[in-house]
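The other protein chains are all here in position, but one chain of the complex has been omitted.
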Amino acid sequence: MSEEEKKEENVRVGIFVCHCGSNIGGLIDCHKLAEESKELPFVAHAEDNLYTCSETGLAAIKKAIEEHNLNRVVVASCTPRTHEPLFRECISEAGLNPYLFNFVNIRDQCTWVHMKHAQEAYDKAKDLIKMGAAKAVKLEPLEMIMVNITPAAMVIGGGVAGMSAALSLSRQGFKTYLVEKEDKLGGRLNSLYKLFPYDIDASEFIGNIISNVQNAKNLEILTSSQVINIEGFVGNFEVEVEHNGTINTFEIGAIIVAVGSSILDPTGLFGYDGNKRITQFELESKLKNNKINQKDIIMIQCVGSRIEERPYCSSVCCMTALKNALNIKDQNPEAHITILFRDLYTPGTEYEEYYRKAREQGVLFVKYDPEKMPVIEETQVKVFNEYINTEMTIPYDLLVLSTPLVANDDNKELAQMLKVPLEANKFFLEAHVKLRPNDFATDGVYIGGSAKWPVDITESISQGYAAASRASTILSHDTIEVEGATSCLPEYNKSLCTGCEVCVKVCPFNAIIKNEDDEIEIIEALCKGCGVCAATCTNQALVIRHFTDDQIMSEIFAYGGE
Amino acid sequence: MEKVGAVMVVGAGIGGSQASLDLADSGYKVYLIESTTSIGGVMAQLDKTFPTNDCAMCIVSPKLVETGRHQNIDLSINCKIQEVSGEAGNFTVKVLKKSLFINQDKCTGCGVCGKECPVEAIDIFNEGLAKYAATSVRYPQAVPLVYAINKDYCIGCGICAGVCKAKAVEYDLEDEEVDLNVGAIILSPGFDEYVPPKANLYGYGKYKNVVTSIEFERILSASGPYAGRVLRPSDGDVPEKVAFLQCIGSRDFSGSGNPYCSSVCCMYTAKEAVIAHEHMHQIKPTIFSMDVRAYGKDFDKYIIRAQEEYGVQYIRSRISSIQEVPETNDLRIRYETEDGKVKEEIFQMVVLAVGFNPPNDAKYLAEKFGIELNEYNFAKTDIFNPVQTSKPGIFACGAFSSPKDIPDTVTQASAAAGCVNQLLYDEKGTLITEKSLPPEIFVNGQPPRIGVFICHCGINIGGFVDVPEVTRYAKTLPNVVLSDRNLYTCSADTQTIIKNMVKEYHLNRVIVASCTPRTHEPLFQETIREAGLNRYLFQMANIRDQCSWVHMNEPEAATEKAKDLVRMAVNKARKIQPIDRIKLSVTPKALVVGGGISGMAAALNFASQEYETYLVEKQDKLGGFANNIYHTLEGGDVQAFITDLIKKIESHEFIHVYKEAEIENIDGYIGNFKTSIIYGKNKEKAEFEHGVVIVATGAKEYQPNEYLYGQNDLVILQSELEKILNTSDDIKKKKSIVMIQCVGSRNDEHPYCSKMCCAEAIKNALLAKEKNPDVEITVLFRDIRTYGFKEKYYRKAREAGVIFIQYDENDPPKINVEDSELRVEVKTARHDTINIKSDWLVLSAGIYAIREENEDLAKMLKVPLNDDNFFLEAHVKLRPVDFATEGVFVAGIAHCPKTIEDSIAQANAAVSRACTILSKEEIEAEGKTAQIDMSRCIGCGMCIENCAYNAIELIDDRRFGRVAYINQALCKGCGACSGNCRCAAIDILGFTGEQIFSMITGRVS
Amino acid sequence: MTVKNEQEAEKSEEWEPKIIAFLCNWCSYAGADLAGVSRIQYPPNIRIVRVPCSGRVNPYFIVKSLTDGWDGVVVSGCHPGDCHYLTGNLVARRRFAILKELLEFFGIEPGRVNFMWASAAEGERFAVLIRKATKIVKELGPNKKFEKKW
Partner (left out) sequence: MSFEPKLLGFLCNWCSYAGADLAGVSRIQYPPNMRVIRVMCSGRVDPKFLIQALELGIDGVYVMGCHIGDCHYLEGNYEALRKFDMTKKLLSFVGLDNRIRLDWVSASEGVRFGEVVSKFVEDIRALGPSPLSRDNPDQELLKKVKAINMAAGTKRLRALVGRQRKITEEENVYGEKVPEEEFNELLDTALKEEYDRQRILLALARDSKSVKDLAVELSLEPSLVLEHMLTLKGRSQVDFQEIIGNTPLFMRI
């Protein structure tokens, strides 16, 4: 490592110990700290300042850099989480690479928390500075990475969520492609009758949106089209779309997934036959086309959901059942409607109101126990009524099953193309349930609508807008700056790499790939610098910049003693 | 049903490989199905082989490589038989090819996957003595050299796919089911060794230093876990005293073992003892055995050498207990000596000579193929044809039918192929395709234009040798017009590149710098041939196996070495010339010398394939020694069998029988012999041409001059007794018979075992007892050698009351005649002297080969005899019916004493070997042969002495006088003649002096 | 290489001999391959020439190698009795026994020419023998008896 040594010979570290008024200096002797720091290896200069972050302090740093020819700067003061950018900028102005700066936290994690142990706090601060200086010696200049952004978006799925997203983006002026598998836009809404809770006519509603989409500027509609391949990364995707056997490639900056969901095929459940015993969805079509004449109608909730195989609540079925019950009553007030349910999910005042309305109109609600499932006979249903603790026999001439929304069969393929995950029920999995509900961990890819989870129309629309808004944060820039402290496979370590791909598989951001030359390559635009890959690398070949093994080890050694 | 010209061989050990090669060479399409992931079977696990101490790997691996790349052999590994339907001539077999999870076509066998696999599993090939990755190859020289993932151990981490530069790992590779249509099936699944049960008296599994013989074989092996050092597993020390215990799981009528004798353990134990001592001189082996059954050719000599030269101690005893000495892990063995004393001895290691079990899946195979098994679950075979199973069209060979050693397995493999020939001869050549090749480009006289292709071999070369640098360097060498590098030069797309480059750059020499020519030269030769170049315009530089892999820590030196190797290859390439392989026509006729059982069986086989056959017999009657035999030990009616055989032979349209015949002269060589004979009472002359010769001249029964034979009428030979027993009731008058074994065998003059006498004695004893249960029969023996399933009759004889008494060879029985009564006096092991009154003294006389009788024929055929005057085969282990002289084969007792069924097997084997020649209109001789410059030859004849193939003779040349002449048809190109030629008159094509000098010199700075 | 460089090279401890090895195709060459497959490391001083049989090695090849300036020669064949060509190595053995005496008579250090046997299964033994041969030749120093031809 003679080259390494040579480099270290020229290393000149400057240490600046901040009094932070009395926050630090009130407990420990900062001047003494600075003086003692001068003894540390490669330290060319050390001083203490009343407020290193003040104009005076920053000026002192710049001056010292010039006077003492410093090429590493260590500031011992508060916390890097708030102040690191400031000092980085400072040394940058003095002509040093901003990454040649190291922060030592002797306030938040030292003087403030050891107020009654002045000596020990002093010792701790001294150790921390020693460690910080040791790391500083090993620091290397880094460049921020700039990535160009193609100002175009692609929305996959032309349902209500996808159309909302596409409209939003195109109205912001971004070239937007809307890809729909079917030959027309609209998705699930095309086959609905009315929408709860205001009984708006579905076809009218969706017709409006479709015509908006069709008339929108910057918006290209690709119906009967399917995404078959996606390459690239944030700002620079290449998407291949197949349309009637021809393949077109699009350059895309951000992608929104709005592929929606499917309906469970209830064959084998509760005697489903598509005729006398149908799904809510089929009922909806019937309602749309003709009047419902049947008199005795039973609806069963949670058919195929909230069971072991499919443990989730599909969240829209209760409202659909209520809506359809009311619609039937509307068309045929004589109809007797019974809803067999497990729990009714009608959140919010409007939905709860809807429930009340149904009861008022004479819809009968019977709670059944999943342990004692309703028994379907040719013309009647036997159900154990939990509330009155007896078995009831209810006649029917139309049985309607409330089946859940399920994930599309082809979600897995799309997820693999996008390198995004699916959850256990094969819906798309967002980056963070609470904080990043419409992002994916993969930058530049977003999600909206029931592709993520069964949601109603309102929610779909707002998620579509949300996803579009998230995408525009990328698209609105010509370039984005990506953290420079990324993982890398340095030239000198290339021979160590066996290509085992453990790093590829462990990276949560899919930032590591095997390239065409069969070599491990880090896509810096995607790398967040977490360092899991370096800690995992089987041959210790990967290096995480700014937190290298060498740097961290030097801290450990500085503390533990050589 | 229509016959199919394809054959399935199940099991690719040495037997299966041999059968496949024979059939493929004879023009059949062969499907070789193997259940493990590589071929070679147990032989590949062995260190050395008895009785020659040949290195097993050295002799087996060329054969395996040949099997692996033969264009008529379709080899499938990791297979399971699913279903069989059809009948002789047309079977359909459903075979399940289990996924290896590694694409066989892409895997280059580089082994990086195994090195990086984080899972360590038990190494089965090394008998659990070492650890192995879940991604592995069975052994380094495996054929085919492809890795496989053992799904039982694999955790699916995916690392192997990552590190594989050839992208051969495919986790979604699925099992595949194929239907194969074949005319005949040969089963050669081998055996499984007996595994001592957990709670056994030998402490196997409990004491670390008790190992089985197959484990010990891996310990001995130079490529085994200890690299050939004999160490004991408990602490890695060299064991000084090693005890070998015989008959573990064999000859066991009461325990968990098998009642039969496993036939080979006595010999392999002697071998292991000898090799152990040879590897580490401090080792002193002791063998605890019952009978020492060294019944094969040259086996007894080996036992004697083991004792005399290697100090192997034999103790005749079955031990009574083993205890571990806790502090040292030594083993205390308690045993009873022959004279009845109990002794204790400490050993550092104990080796259990485990016997053969039938293959674990014997029952499965039997059920699938619809064949019967015998009482021990080995394949049941015909009493006179040991390769014929109970179902026509399905044959068995090797240890599947009974425990046997390598040469017997190889013989049977060829025999099975011989029987297939008989069945399918008219479909020969129907299912194989010849590749059409472009005419060769004429390059003579043109300046060399060399193309060099340097292989990265993924990271195997490129990781240590600077390949771009070597490529650049190669370009600077004289006559090099192209220097290119490839990730894998052996991949299919690179072959296309090479072909294109040959055209584009008008290359007339091609060099590949990559792995080893031993496995890859034929591939590249094929490529350049397809591009229109002569195969021999190719050179290979081995920069992987002999450079990058062995100098991993010195990349610079390795690069230098690679450059040198490439330069040397270029230098040689500048000197190479096209070589044309000589083609010889073949006369599709056979000569069989000897009209005994072997000769007749061979002749009948040839004839039934419509090859014209000349059968020459010295006597006035066919049948040979079998005329004196009535039954086999197992009860086969020999007389009926040979009567039928003679009838078939004498009436066959393709067989010409010459009786009372003598061979005057045999001329010529493989494919083109010419023989003249004198035959019949009237001494008529006949002359005929033929392509092959089978020597089946048999041998004689010894006529003793000891034990009063010929002086006293009561002393008779076993063959005489057999005749009496079968033709009269004289036995009923007798009270006591004494038999003496090893008369004229295993002595100084005839140091070999005659193999059949023990069985003969027991056969006669049993028949005598049957006819006269009151007769007292005493057999005086040295070792009872009822090997294999014959053990059953030994036991039967003892149960029938036959008394067996062992005598000492140094103190043989004495015969006293008192009042014209015979009295036999013998000393037992416990030093008692017993005196037996005997009505008949029956001598088990050995089998003798007479030098005077064999020598003439041997000289005419230029084949050797061994010390005992039997004919000496080309290679004891792997070429048991061939001679070094091509086109000449041996069968029956002319080779060494053997049973009737073994003789028939060998006859069929000889035919099969011969058919590899007769089936071709012309044969191609090796191209890299010796060439003589007659103008330099002084006719000293040194080369003739050194030629192992009798390819050289002195001729009188019109221009140069008496000079050496090399028969190109016989020359193998070894170069021994050239190395010794004092006037540098002989050169070897492909390795000429000029070429080698160019490699030695021509170093450029 | 100029004369001066050569002298310097000799003086320095870094001097590495160049050894030519004639290996028979069937045993020793295969053994050398096995050493490779097993990744057994040995010094990179040898350059291998493949010959069909150790019997092919004309004594003149050895003499020529020495006169041409190779520092050492290794000839390796099958173990006696294992010869693929039945007796080729026996012929070679007799031949080399004489050659060795002759070379000694000429004043060539016996250690420069090493005859050995290595089987196809003896990858490790091959490496050991090469290590040994390299060590012997290295200790003998450069082959200066003959004028260098390059």
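Letters A, B and C mark the chains as written, and numbering starts fresh at 1 in each.
We adopt the following convention: a residue touches a chain if its C-beta (ideal position, glycine included) is under 8 Å from a C-beta of that chain, and two chains touch if they have at least 3 such contacts.
Just so it is clear, the model here is predicted, and its values are computed rather than measured.
Touching the missing chain, out of B:E87, B:E120 or B:E825, is residue B:E120. When the whole complex is considered, the residue among B:E66, B:D192, B:D237 or B:D839 that touches the unshown chain is B:D237. Against the chain not shown here, chain B presents residues 116, 118-120, 129-131, 155-159, 161, 171, 208, 225-227, 229, 231, 233-240, 280, 282, 329, 552. Against the chain not displayed here, chain A makes contact via residues 79-81, 105, 107-110, 112-117, 120-121, 123-124, 127-128, 131, 431-432, 441, 485, 498, 500, 502-503, 505-506, 508-509, 528-532, 534-540, 544, 547, 549, 552-553, 555-557, 559-561.
One rule holds for everything that comes next: only the chains that are shown with their structure count from here on.
Note on chain placement: the centre of chain B and the centre of chain C lie 32 Å apart, centres being C-alpha means. If you average the Cα atoms of chain A and of chain C, the two centres end up 67 Å apart. The residues of chain C lying in touch with chain B in their complex are 1, 16, 20, 25-27, 29-30, 32-44, 47-53, 55-61, 64-65, 68-70, 78-79, 81-82, 84-88, 91-92, 95, 119-125, 127, 149-150. Residues 112, 116, 157-159, 161-163, 165, 463 of chain B touch chain A in their complex. Only residues 495, 498-502, 504-505, 514, 518, 538 of chain A touch chain B when the two sit together in their complex.
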